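What you see is the complex with one protein chain gone and the rest in place.
Showing chain A:
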Amino acid sequence: MIQIRDIHGGIHPPENKLQSLGEPIRPAGIPAQLILPLSQHIGAPAAPVVSVGDRVLKGQKIAEAKGFVSAPVHAPTSGTVVAIEPRVIPHPSGMSAPCIIINSDGQDEWVNHQGISDYTAVDKNTLISTIREAGIAGMGGAGFPSAVKLSGGQDKPIQTLILNGTECEPYITADDILMRERAGQIIAGAEILRHLIEPQETLIGIEDNKPEAIAAMRAAAEGTGIEIVSFPTKYPSGGEKQLIQILTGKEVPSGGLPSDVGIVCQNIGTAQAIYRAVNHGEPLISRVTTVTGNACGSPRNYEVLLGTPVQYLLDQSAFNASDCIRLIMGGPMMGYTLQDTAVPVVKTTNCILAPTVEELPPPPPAQACIRCGMCAEVCPVSLLPQQMYWFSRAQEHDKLEEHNLFDCIECGACSYACPSHIPLVQYYRASKAEIRQAQQDKIKAERSKERFEARQARIEREAAEKEAKRKARLEAAKARQAEAVKGDSKQDIIQAAIARSQAKKSGDADPAQAAIARAQAARNGTAVEETREEKQQRLEKLLASTTKRLAAAQEKLAQAEGNNDDNIAAFRTAVEKTSAKLAATQKELDELKSSTDGAAPTDDPAAAAIARAQAKRSGQAPAESEQEKTQRITAQIASTEKRLAAAQDKLATAKANGDDKADAFATAVTKTQEKLDALRAELAAITPTTATPATPVEDDPAAQAIARAMAARAESAGMSEREKAEKNIASLQARVEKTAAKLRAAQESGDDNAEILATSLDKMRDKLTAAEQALAALREEEN
């Protein structure tokens, strides 16, 4: 016979168990709809393996365990999955969580399943995985996946296996009736557990207020070596650590697990579920739940399919909603209020309590603490609830931890005993959450700090690198200059320049050399006036080479476009730049020629064409009308704006990447901006009615963007209808062209976007035609 110890404190609330023990367990039946939360256990929620519309059979797995600490979910009856969506779940928060909803078909058709006839013949790991696959999670209340408990402790020798049949909380009789009616199955489950754990002793602890259960269990355990221990009734002896202390005298260390002292503890309901899973191959799809309280006309225990709505059970129990003060899931001490009767019964639901006002009156208002010490007397963990109460109110987290707040099992004995009706346990729950939150925040703050500092360091490093590079460039430039001066020391720089330009004239000089010489000369401010012929020759050469380069670049671009290369953009810019340069050279040359002998004949027809175009643009063509000019400048502004945006983007990327070209890009942006301003000024000059506010050139791109937007708005405000229409058309044309190009590219590469692009192109064209018509109408009106 085992020696029983006592625990500290404890209370004796009215038991109220007899009401629901009058009748045997009755199957609750199959409700029309079952709601199965994916998270009915502690740990990661399960992941659905069925989809909406699937027909599922009873016992079929519908969601699988995700991770080690997790448990699968099975269909409790046959039917159709009608939804996988968030529903209100049984949780004190009253919040929703993902659930699988099954409409039952009433046939209750089992999936193929088979038990293990002789579990001693199979491997222990197979047995544990059978238990895991059956989705069994602690049925006493916490819902810790049982397989984890069984597989975790293999490195630690287990001396004692304890089955918890205490059921110390008032009203609940689910375990009691299970022991009375299915003692054999429980003992069989205990045997499986014994086989798995191989403990030296196996104890089943039952409070002495359940004599029938004790008798039934003793009879079933006859000759197995399993000892049924009965001990005096006291709340909360059913707590895992409390029961261990009562039966073995060992104390689980603070923050530790029972396996640390060589003990594994399981609920008797869990043992029965393990028996069904191993011997019959049935997963956990139903449980025994007590429905009681004076607001229920016929309190009793039901065998309930998991997922059954609470309302369905209440309907069978002659529930009187108007009498019920609050609906509780669990017992009166540790249960929580349900806001909604649509919530389902889950693996941990041992009781639905519907008390009347007389039965469980709302707690009277709390009074000030009178420091009587009653709370400390009843605390089963020997904490100091009164101290913790003050610390909790003052948010003194350190002190709370020093007073072992986290050892509090939230049994509520202190609140029950407090003559001032202070809801002490609520303070502890809240404080625990606060402390956990504070720890989380601390971790997050640490990480933020790290990231912030890393970023700071990176920015500094980049700045330093840039500075170093700039210095290096400066040094190099100085050195070069010094060398140049030294090399030319014998001769006058001017003479050297002349000599070189003459050499170049003779045709065999290195063009690079010549260019350097020119640049050098220009820097020294001693540039020699080129003679006209020299200049013409040089320009012609430049023109020829640029034309060649342009051709090459165009070829490359074509190739890239053909291959749908990533570098298209780069090539395109190259082509643009080269042609711009070509045009400039051509223009210079033309000017030169026209100032000497008018138009000079050129061999290259392409160059000639360009020259003509250039000449036309540069004003040799008949004078533009005011309108044309406005249009041209507007178009130029538009394109410059585009270029500016592109340049800004490049700058931003360069900055973001810490590219050392950022400076160059910045200059480009400033230059483009200046050009844009000049163009705007020109436009303003032409159309004096159009007041373009000076665009401030700022470093901040955002400010620039705002300034641009404002300028554009001001511009359009000042424009006449017709100008607006013209501008509109210009921009529409640009967009049409761009879209057409994109469409071509998309069609070539067989992109899915081609269709969308085509539609949008059509739309744009429609718009363009409409705009053109509108413009024509406007013109007519004006004329």
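Points to keep in mind about this one:
Rule of thumb we're sticking to: a contact is a pair of C-beta atoms (placed from the backbone, for glycine too) under 8 Å apart; a residue touches a chain by one contact, two chains touch by 3 or more; residues count from 1.
Everything that follows uses one rule, which is that contacts and distances are computed from a predicted model.
Between the names "Polyamine ABC transporter permease", "Ion-translocating oxidoreductase complex subunit B", "Decaprenylphospho-beta-D-erythro-pentofuranosid-2-ulose 2-reductase" or "Zinc uptake system ATP-binding protein ZurA", the one given in UniProt for the chain missing from this structure view is "Ion-translocating oxidoreductase complex subunit B".
If you put the hidden chain back, the residue from A:219, A:445 or A:741 that touches it is A:445. Within the full complex, the residue among A:280, A:371 or A:455 touching the omitted chain is A:455. Which of A:422, A:557 or A:666 touches the hidden chain is settled by the complete complex: it is A:422. The residue from A:433, A:477, A:552 or A:678 that touches the chain not shown here is A:433.
Looking at A:392, A:546, A:578 or A:672, the residue that reaches the missing chain in the full complex is A:392. Only one of A:215, A:484 or A:652 touches the chain withheld from this view, namely A:652. The missing chain lies against chain A, touching residues 39, 89, 91-93, 95, 97, 365-369, 392-393, 395, 420, 422-423, 426-427, 429-434, 436-438, 441, 444-449, 451-452, 454-455, 649-650, 652-653, 655-656, 701-702, 705-706.
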